[in-house]
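This structure is in structure tokens; I'll ask about it shortly.
Every protein chain of the complex appears in place save one, which is left out.
Chains: A and B, in written order; residue numbering restarts at 1 for each.
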Amino acid sequence: MTLRLRTLRTWLVWLVYAFLYVPILVVIVYSFNDARYTTEWKGFTLKWYSALAANGPLVDAALNSLSVATLAATIATVLGTLAAICIRRYRFPGRKVLHGCIYVLTVSPDIVMGISLLIFFIAMGVQLGFWTLLAAHVTLALPFVTVTVLARLAEFDEQLIEAARDLGASEWRAFRHVLLPLAAPAVAAGWLLSFTLSMDDVLVSFFVTGPTFEVLPLRVYSMVRLGVKPDINALSAVMFTLTIVLVLLAQTLTRTRRK
Amino acid sequence: MTRRRPFRTASIAVVWLWLGLFALLPNLGLLLVTFLERGESDFVSLVFTWDNYARLADPVFVRILGESLWLAAASTLVCLLIGYPFAYAVATARRGLRPWLLLLVVIPFWTNSLIRTYALIIILKSQGIASNVLMALGLVSEPVSFMYGEFAVFTGLTYTLLPFMILPLYASIEKLDKRLLDAAKDLGASSLRAFWHVTLPLTLPGIVAGCMLVFLPSLGCFYIPEILGGAKSMLIGNFIKNQFLVARDWPLGAAASTIMTALLVLMIIGYWLSSRRVALRERKGADTGAATAGRTPDGGHDMTHGADGARRARGRA
Partner (left out) sequence: MADQEHIIELRGVTKTFEDTVALDSIDLTIRNGEFLTLLGPSGCGKTTILRLLSGFEQPTAGEVRINGQVVNRVPPEQRQVNTVFQNYALFPHMTVRDNVAFGLKMQGVAADETARRVHDALRMVHLETFADRKPRQLSGGQQQRVAIARAVINNPLVLLLDEPFSALDFKLRKQMQLEIKHLQRQLGITFVFVTHDQEEAFAMSDRVVVMNEGRIEQIGAPKEIYEEPANMYVARFVGDINALPGRIDAVRLDWSAAPGAPLAPPAPGTPEHAALPPDLKPGEHLYDATVGGTVFPVRSPRRLAPGDAVQVLLRPEDLRIDRIAVAETPDWPHLWGRIEESVYKGATVDLVITLDDGQRLMAAEFFNEDDEDINYNPGERVAVSWVDGWEVLLPDDAA
């Protein structure tokens, strides 16, 4: 590679990172700016963060989101892991259909899932709210858990299960003592991913939750539509920090498998 | 065959039950609704009609569809043009450096896209960073706003969805056996021709996966046009949303959504064809493995073959 090409490459990499990060970093910086309307720097303050904490509806929505995300991630992780195990380990009628179904769901547009679930819930006469949102988020996250766990199971030695059964373990105990501990990092990463998916989802939640149950992304959505506000800057900073923590956690979990 | 395996049976049943109830059934319902008439008291009335599809030929919708496809295609192309060399650079960086470089892509990928869209406002708005930079450089004499319009929506889509392009590309480029390029050059191919004849065909599944993960969400995510585009911008996602929540015309909204589903199917077929080609190339001369083939149930044509990133990719856009 010529020197010029290499310089070009380095420049490109840094430009892309700048493109990805500058807006977020600017928001974080402004979240400490003691000015309401201007982009001028008016001094350091934490008041937008305390305003955030005092924003009742926002805190409620955040708590709602946390509870839905935790539950949805947990259920999706259980179901998604089971699906991965079935696809990887068992031969049954419809296995390939299931496999295909999972992959299609990971790429199918969220808005389609949102409206199809809306129609479904209305047709069933279900009140939109916590339960419909929970079911929707589980469905949204499940395929991603399956795909994550499947990737891990791909390098799993089938003989280990046979060894366990040979040593007297039932199907369930082989799963419990051998498969699960070995798939654990991917299962945990799947949980984290599900959690983020649920915390961030706008497109599905928009259709399937009712007025009685507001979640954080929708609350943020209605705030953001009104334009730039210092307290949203603070909120963005908080959420971004949280994301970094989750990503690092997920990375450590998936990294261990390579060793 | 007749052996009872409670764990296995229960697992398969519960997974199928969930997906059947909350994925298959709703989608069938959605399809059904596209053939029903709009209801007076209820949302739909049970009368069969093709009319909803005919109504999609309405010039207003055709204009929205055209605008959506154009914006989505443009952002996909720009993401690909930025993403491919970037992913290539990261994938060929020093081995110890790669995880860190990749981590810097994964973080925005996991970050709430609302937040990221919001962050763009500060850059693009009048007297925003972009305007100030241009003024400082002397390119413009007075504050400019990039907000509210096609350009802002386009920037927003590119900005939010770029990581979704990079990750599958990275996965397929990283998997590529670099010795193949050496071999091509050894056989007399120039760098460009080696890229064209070796790298590009072998990373095609990653390209298709990346395009799929950018193109489809950019059609659907209605909040980017709403936040950045203002009242003027209306894309297919906004149209669907409006039919469901404002106009209360479910059948029309549902019919519009089938266009997205049709595009999805097309892209999946494209992905399948490209990954099958790569798989076939790779399998040539490989061992037949007949002995083990019967024992491990492994589908072969997994959709995300060659696109590890796509597996975790997509997300909330």
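The working rule: a contact is a pair of C-beta atoms (placed from the backbone, for glycine too) under 8 Å apart; a residue touches a chain by one contact, two chains touch by 3 or more.
All of these numbers come straight from a predicted model, not from anything done at the bench.
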item	value
Option from A:75, A:142 or A:178 whose C-beta touches the chain left out	A:178
Sole residue of A:13, A:51 or A:169 that reaches the chain not shown, by the stated touch rule	A:169
Full-complex contact with the absent chain, from A:18, A:53, A:160 or A:245	A:160
Interface with the unshown chain - residue positions in chain A	157, 159-160, 162-170, 173, 177-178, 181-182
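Please note the rule applied: only the chains that are shown with their structure count from here on.
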item	value
Between chain A and chain B, centroid-to-centroid distance (C-alpha), Å	16
Contact footprint of chain B on chain A as seen in their complex	9-10, 12-13, 16-17, 19-24, 26-27, 30, 38-39, 79, 82-83, 85-92, 94-96, 98-113, 115-120, 122-123, 135-136, 138-139, 142, 144, 147-148, 150-151, 158, 170-172, 175, 193, 196-197, 199-203, 206-207, 217, 220-221, 224-225, 227-228, 232, 235-236, 239-240, 243-244, 246-247, 250-251, 255
Residues of chain B touching chain A in the complex	5-8, 11-12, 14-16, 18-19, 22-27, 29-30, 33, 43, 82, 85-86, 89-90, 99, 101, 103-108, 110-123, 125, 127-129, 132, 159, 162-163, 212-213, 216-217, 219-223, 226-227, 237, 240-241, 244, 250, 253-254, 257, 260-261, 264, 267-268, 295-299, 302-304, 308, 310-312, 314-317
